[in-house]
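With one protein chain held back, the other chains of the complex are shown just where they sit.
Lettered A and B in written order, each chain numbered from 1.
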Amino acid sequence: MCGIVGLHLRTPELYPRLGELLSGMLGEMSDRGADSAGVAVYGDPVWSPPGRGCVSVTDIAAAPDLGSDVDVVQVDSTYQLSSDVSSEVLLERVRLSYPDALIAGFGADLAVLKGVGHPRSLTDAWGLAKAQGWQGVGHTRMATESAVTPSGCHPYTVGPQQCLVHNGSFANHATIRRDLRRAGVVFDSENDTEVGARFVAQQLAAGRDVETALKELCATFDGFYTLLVSNHDSFAVVRDAIACKPAVIAETTEWVAMASEYRALSELPGVESAKIWEPEPEVVYAWTR
Amino acid sequence: MTASDDRARRGLRESATFDRPTIAAIQRAAETGIYDIRGWGAKRPLPHFDDLLFLGASMSRYPLEGYRERCGTDVVLGDRHAKHPLHLDIPVTIAGMSFGALSGPAKEALGRGASEAGTSTTTGDGGMTPEERGQSKNLVYQYLPSRYGMNPDDLRKADAIEIVLGQGAKPGGGGMLLGQKISPRVAGMRTLPEGIDQRSACRHPDWTGPDDLTIKINELREITDWEKPIYVKVGATRTYYDVKLAVHAGADVVVVDGMQGGTAATQDVFIEHVGIPTLAAIPQAVQALQELDVHRKVQLIVSGGIRNGADVAKALALGADAVAIGTAALIALGDNHPRYEAEYEKLGSAAGFYDDFQDGRDPAGISTQDPELAARFDPIEGGRRLANYLRVLTMEAQTIARACGKAHVTHLEPEDLVAVTIEAAAMARVPLAGTEWIPGRGPGAGL
Partner (left out) sequence: MDTLVRYDLRTTPLREVNTALHKPGVTGEFVIDHPDGAHNVAVGVNAPARVTVNGHVGYYAAGMNQQAEIVINGNAGTGVAENMMSGTVRVNGNASQSAGATAHGGLLVIEGDAAARCGISMKGVDIVVGGDIGHMSAFMAQAGRLVVRGNAGEALGDSIYEARIYVRGAVASLGADCVKKDMRPEHHAELAELLAAAGFTDETSEYTRYGSARNLYHFHVDNSASY
């Protein structure tokens, strides 16, 4: 019921092109999900000014006002907040003042945009093609409920700088959600992806690295799934043991990219000489800046 | 005094938990080391159409006279995208049943009877036979995980294509055909060695999930130049979501098969303990279609325990466009007829109990590949019997619809129904008779 894309740039010469490349990739995945989309962009200086804590807020009636020390940049229906305090502190302030708003993401150098509508219209409305940065992750969604809302969109970001996108479905997430709730985790939705995201976040918060966290996830969750997890400086892909949902990875010295279908990678610079493969089941492929 | 009176007098009491059939099942497992395989659908009592009643005519609801005051029964299936939707004279179709599970003459009879009554038949997990295509005016071609016998020539010969995700008897199970039924002809059609026990896939080989199904539906449309309706069939489980996803993926018709739906062979535990009753599935499917504003535009076919015109009328009243019959069609052909009592006894069974379709020793010659047994079955006589039965189903449904003041059987509505049990009221989402109470409904309740 969706398409996922991810791009991790290894050379700063390409940082100015992140948004342009990511827009193209997301657009190619519109057929897999045409009702809503989300992107996470790491390192855009306008959306997430360097050295500041950032929070992405959406599903809110008007621009949030948290005082003069919090800057607000509007990106279509998302408000990018930045401040000199840490993202976690800023997040708490947003939650206190706007408890009903949807927090799309939070973390240094991170902007997360989610919206309802055709992915190509959304990337236009966001001006994604002009965004810069070192890493981006995106998701296009086929809606199944009559009311399509931003809260159903990926990426799910449940820890600072952490994003997760998911193609497929879990089979035993209801039990895992109960276990996480007992451990004090609060959920925003009934979405199965959110269970995966919060599970990973809990693992990372306990000090495990991404590879271990994803291996734990594979051991715990049943279902068919391709997952892409991004952190401030890392990018990891894993598929379940049966690996029916599609995924392809391409790697050059300049970038690593992942998508549900090859067509999303076909316009990346130098893809003709990229190493291209489809991830093996339960193998975590991870890259760090 | 009967044997059971005698036992009662002597103070013998059977356990409801470990009753005699359960004891026999445990002992059979201990002897053989393999699960019990059988045909038919769930046999245990379940909330079903019998628990619903029609309100009929009243001071404010006027019945229609027979004959001249028309009560229509025709239905169009698949007019959303296809160049050639199916136009059926009656809202009862013949469900998918494989050649392999059934004999060639039986498939021929189904085609004859359905064509005489102006409806459709459906191929099964084994492909299209010339007999069925030859006799059936409207033939739906099933597209299953196994893809046995699947080929584009037959795809083009079909009148509709039914993508099967699952069936009510075993949602999540693949086809099953044991060696005794893998005759030379069946083996040839399925590209299998003769006489082996067929292992079958339970998932499609080249798609999983509604995102991929969308592409697959388009492929089948492109191959057949958008001529034929595409059905998507599911066994009743998470029906509300399945129907929504099927519609999103592009289905023209959705087929929902409840747990009472039959199979030719699968594990008994699968049949009895997986899937939900037909009654509980229909309102979910209808709600899904209504929320997407495609009710009556994407048609709904319901199957799983349809037995008489009352069942047909109730399924339509709950929102189906048509029903499909499988087990009932075979019974009409002659399955489990008392005339074979002596032979059923020899097989360790009895008329009315026989469900060992997997053995291929059916005395009625219907669910067998044995040439001698199959020869007992006369396809022309069988076709006539099926046509008779289909006519009765239709007339019974019309009688009820007229009594409710309807000019067409699909004008029946949930408000024409009440339930006599709390479970049926909750599952069918109609009030308990004499009350306004629909258990489980209300703000925030339900889905």
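Simple rule for what comes next: a contact is a pair of C-beta atoms (placed from the backbone, for glycine too) under 8 Å apart; a residue touches a chain by one contact, two chains touch by 3 or more.
The shown structure was predicted, so the numbers you read here are calculated from the model rather than taken from an experiment.
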item: Selected residue (touches chain absent from view) among B:A201, B:A350 or B:A375; value: B:A201
item: Hidden partner chain, touching residue among B:R147, B:R238 or B:H337; value: B:R147
item: Touch criterion as defined above, residue of B:K43, B:K216, B:H295 or B:H337 at the omitted chain; value: B:K216
item: Touch residues of chain A, complete complex, unshown partner; value: 28, 31, 242-244, 246, 248, 261-264, 266, 276-278, 280-281
item: Interface with the unshown chain - residue positions in chain B; value: 32-34, 146-147, 150-153, 155, 178-179, 191-193, 196-197, 199-201, 205-207, 212, 215-216, 218-219, 222-226
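One rule holds in what follows: only the chains that are shown with their structure count from here on.
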item: Whole-Å gap between the CA centroids of chain A and chain B; value: 44
item: Contact footprint of chain A on chain B as seen in their complex; value: 203, 208-212, 214-215, 241, 244-245, 248, 291-292
item: Chain A residues touching chain B - in the complex, by the definition given at the top; value: 1-3, 31-33, 142-146, 167-169, 224, 244-246
